[in-house]
Structures are given as structure tokens and as C-alpha cells.
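Provided herewith is a single structure, encoded as C-alpha cells, for subsequent inquiry.
Only one protein chain is missing from this complex, and each of the others stays in its spot.
The block that comes next holds chain A.
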Amino acid sequence: MKYNDDYKVPLFKTWKTWYIFVIAFLFLLIIAFGLITKYFS
């Protein structure tokens, strides 16, 4: 440990933003996969 960064959130300001980002990422991925499934079925 070079410095204390217990509270530092990487890339975003808060963990809440990470939650929103990951949920949005999953949502978009599921939509995209759903469209592929529907298009080729």
C-alpha cells in the first residue's frame, strides 16, 4: 500500500455512480442480446 485510498472510488466520484453505471451497462447488454436473439430466431 503506497498510500491510504480506502475511500477513493476509481473513475467515478461515488460508489452509487458505479452501481448505476453497472446496472445501466447490464441493461444495455441485455437489450442488445435480446435484440440479437429476436432478430436471428
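Heads up, the rule we're going with is that contacts are C-beta pairs under 8 Å (C-beta built on N, C-alpha and C of every residue); 3 or more make two chains touch, one makes a residue touch a chain; residues count from 1.
The rule we apply is simple: contacts and distances are computed from a predicted model.
Asker: Can you tell which of "Sodium:solute symporter", "Succinate dehydrogenase cytochrome b subunit", "Amino acid/amide ABC transporter membrane protein 1 (HAAT family)" or "Putative transmembrane protein YxlG" UniProt lists for the chain that's not drawn?
Answerer: So the chain that does not appear here would be "Sodium:solute symporter", according to UniProt.
Asker: Which parts of chain A face the unshown chain closely enough to count as touching?
Answerer: Chain A touches the chain not shown through residues 1-3, 5-8, 10-11, 15, 18-19, 22-23, 25-26, 29-30, 33-34, 36-37, 39-41.
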